[in-house]
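To keep things clear, I will list the structure first and then write my remarks on it.
Yeah, one chain of the complex is gone here, protein chain that is, but the others are all in their spots.
This part shows chain A:
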Amino acid sequence: MSFSTVLSASIQGLKVEFVNVEADVSNGLPGFHMVGYLSSEVKEAAERVRTAIKNSGMDYPAKKTVINLSPATVRKRGAAFDLPIAVSILASLGQIRERSVRNTLIIGELGLDGGIQEVPGILPIVLAARDAGIPLCIVPKANAAEGALVEGIQVIGAGSLAEVLGFLSGSIALEPEPYPEDKVNSCIKEMPDYSDICGQKTIKRAVEVAVAGGHNLLFVGPPGSGKTMAAKRIPGILPPMTMEESMEITKIYSIMGRIDAKAPLIQQRPFRNVHHTATRAALIGGGLIPTPGEISLAHRGVLFLDELPEFQRAVLEVLREPLEEHKIRISRTHGNYVFPANFMLVAALNPCPCGCYPDMERCTCTSGQIQNYLGKISQAFLDRLEICVEAPKVTYESLSREKKGENSSQIRERVCRARDIQNDRYKGTKIATNAMLQVKELDKYCRLGKEESRLIEQAFTALGLTARTYHKILKVSRTIADLDQAESICVKHIKEAIGYRTIDKKYWGR
């Protein structure tokens, strides 16, 4: 038997493409040829595979070897084909019986010594294999725990090529990796808690409202006012993740090769703090075959943008679509890719370049400078941040005097209660939180009484609201009413919501 085929897989965006690795070893001019629309890292497999086979104690005869990765129209990338190529060659050489590799998905990168190194994307690949009815996967040992998260398929972690050879030829018994129960349970790490923050009650209240209704949040305050600290603690008060959500996020992190073998399942909502030098591709995902960006890594969690005006304007503008649709579509010549991006956006900015405005004793900025600074963000973007609150400078007294506030679990309890109310209300619709309400649905879910209508009308003219801010205020007041466990929206809810309205650039301009 000089020909054999082994099943493997590659990642395209978030989708898994199965790849058949075919090898043919025949007489002829000795050489190693690889075809099948390969990137250069796949072509380099030739050297790794040959050396690894030799160093695993097997002969590599001087024959003509042809490798084909099919389907030939799919671009193949990464070093994960090393192991299937090696196994396929060994099967062609008759070292492994062809029958034993049938219906087995093999994936892994080889070292020159024959050792198998970890590769990204194991979880989605194993999931896809299970769904395709494949009973067995051979993956690198380091990825075994991650693969074992999938139930209904056997996952074997292999440490070296010799081990795989032994297992497939029946001389070594390898146990399938058990479901990593202890690792799943132990990976709930201690999270930063709101009781670490002294005082700052206004921030905490605003955060609670924002989280309860899934609203995006903007902090305005001088440097060192605890904006980052407050933002970091938001995942801790978001409702706990369901298994489904955990798997969804773990898949994305797996593709990015960010899974910790000691804690394979991600059970905490992600918090992504993006630096203001980030490019568009870094934020939404990019590349020839796109990989997910920061907004997808923040899926079901928090995306934090500190120093908002320092970001390039074009970078912020690309966020507008995912903020509305909770996903991002990236188009390339190879096709369209859709990545999930359902995150809570938390942003922070200084009131002026020096951060001291409106304290005229210390602020050294001219009104022109302030206008310039805020002008870097479009009003359309600001309007998408429904809740806006000032983060005051922390005084020493409040640090030393104030007793510790509530802890995160107390806040989370109230948040969950408000979310439950929303779930009940929006049962049977696509809406999950108040923030997702569309304009036409506001009439149905945010009905106002006579007094409330009068108030909002008064506010409309007195404060110069726009139609967009009006809708946002309605949604936020709905959330405040839910936190209050009130059936209908009252005057006080609307008033508080008005207080959280988005900054208007003319505040500063005067």
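One rule holds for everything that comes next: a residue touches a chain if its C-beta (ideal position, glycine included) is under 8 Å from a C-beta of that chain, and two chains touch if they have at least 3 such contacts; residues count from 1.
Here is the rule we use: contacts and distances are computed from a predicted model.
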Consult the UniProt record of the chain that does not appear here and report its protein name from "Sugar ABC transporter substrate-binding protein", "DNA processing protein", "Fumarate hydratase subunit alpha" or "Anti-sigma factor antagonist". "DNA processing protein"
Touching the absent chain in the whole complex: find that residue among A:P178, A:G224 or A:P358. A:P358
Given that one chain is not shown, which residue among A:A298, A:A459 or A:I489 touches it? A:A459
Given A:N185, A:T242, A:Q312 or A:T366, the residue that touches the chain left out of view is A:T366
Can you list, in ascending order, the chain A residues touching the missing chain? 199-203, 205-206, 209, 220, 351, 357-361, 366-367, 388-390, 392, 398, 455, 458-459, 462-463, 480, 492, 495-496, 498-500, 503, 507-510
